[in-house]
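The complex is shown incomplete by one protein chain, all other protein chains being positioned as in the whole.
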Amino acid sequence: MSKAPSKVTVATVWLDGCSGCHMSLLDMDERLIEIAKAVDIVYSPLVDRKTKDYPEMVDVAIVEGAISSSEDIEKIHMIRAHSRILVALGDCAVAGNVPTMRNPYLVKDIESRAYIENVNVQPQVPDQVVPKLLPFVRPIHEVVPVDVFVQGCPPSADTIYFVLSELVAGRTPDLTQRTRPGA
Amino acid sequence: MATAVRSRIRTLKIDGRDVSAREDETILELAEENGIFIPTLCRIEGLSLVGACRLCLVEVAGMNKLVPACLTYATEGMEVFTDSERLRNYRRMILELLFSEGNHICAICVSNGKCELQALAQRLGMDHVRFANLQQERLVDMTHERFVVDRNRCILCARCVRVCDEIEWAHTWDIKGRGVDARVITDLDTPWGESDTCTSCGKCVRVCPVGAIVEKGRAVGEMAKRHDFLPHLAKMREAKK
Partner (left out) sequence: MIPQEELAKIASAEKEKQSKFEYQIRVCMAAGCLSQHKDQIKLALEAAVKEQGLEDTVKVKGVGCMGLCAQGPLVSVEPGNILYEKVSPADAAEIVAGLDKKPVERLRCDNQQPFFTRQVRVVLENSGVIDPENIEEYITADGYEALGQALTEMSPAQVIDEIVASGLRGRGGGGYPTGLKWSTVAKAISDRKYVVCNADEGDPGAFMDRSVLESDPHRVLEGMAIAGYAIGANMGYVYCRAEYPLAIERLKQAIRQAKRLHLLGESIFGTGFNFDVEIRLGAGAFVCGEETALMASIEGRRGSPRPRPPYPSDHGLWGEPTLINNVETYANVAPIIRNGGAWFAGIGTESSKGTKVFALAGQIKNTGLIEVPMGTTLREIVEEIGGGTTTEAGFKAVQTGGPSGGCIPEKHLDTPVDYASLAKLGSIMGSGGMIVMDHTSSMVDVARYFMEFCMSESCGKCIPCRVGTAQMYNLLTKIAKGNGTIRDLELLEQLCDLVRSTSLCGLGQSAPNPVLSTLRYFREEYLAKLVDTTSPNGKTAPDGHAS
């Protein structure tokens, strides 16, 4: 490993979510500098990466968003296999949240609504590039084991700071009474 | 009886603390008097007790069954435990079951931040739900001029049924079906807006602990509710009977 051994390697991942949790992460403002001293972001939609691939092993994977598509399933298995601690960040990752609101409807009806009914030019359901939707949107822990659950839509910057500080210190953050769904 | 019955006094222990009680006081009332927190959802002051949510179950020394604090009266020498590890696990799991039953997406609920279920989830440390959602679809009724009932957010505490029957004396609300198919209905399961028993008093809105029965036109997090009117009204109704 080229990294200094003292630094904690962190990956952040964005699945089916609105990116609000990542925005909240950035909301840590000047505390980001402090965190950066102890943390190495090795994979994230927020940073420029030298490689497109997920590293062989990261210490902490922070995942935003629910599991909605075949691609999400593949990704989350890959992430779980290559991460020591998996943090579900925000209500979509923890509980499915807003993306699950499509669950009462059939996938073909949703696709038809999105790609055919409301489209004027070349209405068609894509069968390439866009990953296949799963029948139900699910939270991450229904697919792979999750180590830390951070509720909130989005979780506040303070909460995220607390979680990262605890993880950097080698502790499992105890979020009892610190978080709640929805806020 | 012509004269008031004198109530006997009991002494007992709650969580190791000595407390005294009148014989007609429940463990829940005593706990509240003494600043001991016991979670509740179906109970609301001023309405009859149903013992349905099972969140207020407590342990009593010498009894192998858990008892609902809201319906169990103080007895002499009783030793009550309200906050064991076992009870905490049960309470969290009961909340998980509730969350898994319907749509409890707080982020887009008018009661976000003002919801008893959400507050309990935070207080009791429910950080995720281990059960897959039951994926039920229940009817949302927006036919009433001023109110909405979203049954997907309903936790079947039956407060609306009780307040409508016991205080408003209208009995517009009731419950239909059983098991996970049970749901609150207005009249004989006809649209709320067409109800000829509903007086549009809005008491059901005010006692609903979640975002199931709400006022129209509220945005996310706007639906604050107050039910401090209830105990007074309940007393007046009692006197009228």
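As written, the chain order gives the labels A and B, with residue 1 at the start of each chain.
Convention: contacts are C-beta pairs under 8 Å (C-beta built on N, C-alpha and C of every residue); 3 or more make two chains touch, one makes a residue touch a chain.
What you see is a predicted model, and the numbers here were worked out from it, not measured in a lab.
Residue in contact with the omitted chain (choice from B:Val60, B:Leu98 or B:Cys204): B:Leu98. The chain not shown here touches chain B at positions 50-54, 57, 65-66, 68, 71, 89-90, 93-94, 97-98, 100-101, 130-132, 134, 155-156, 158, 174-175, 177-182.
Heads up, the rule we're going with is that only the chains that are shown with their structure count from here on.
With centres defined as mean CA coordinates, chain B is found 35 Å away from chain A. Contact residues on chain A toward chain B in their complex (touch as defined above): 88, 91, 94-98, 100-101, 103-104, 136, 138-139, 141-142, 146, 149, 151, 153, 175-177, 179-183.
Per the touch definition, chain B reaches chain A in the complex via residues 99, 103-109, 112-113, 118-119, 121-123, 125, 127-130, 132-133, 135, 137.
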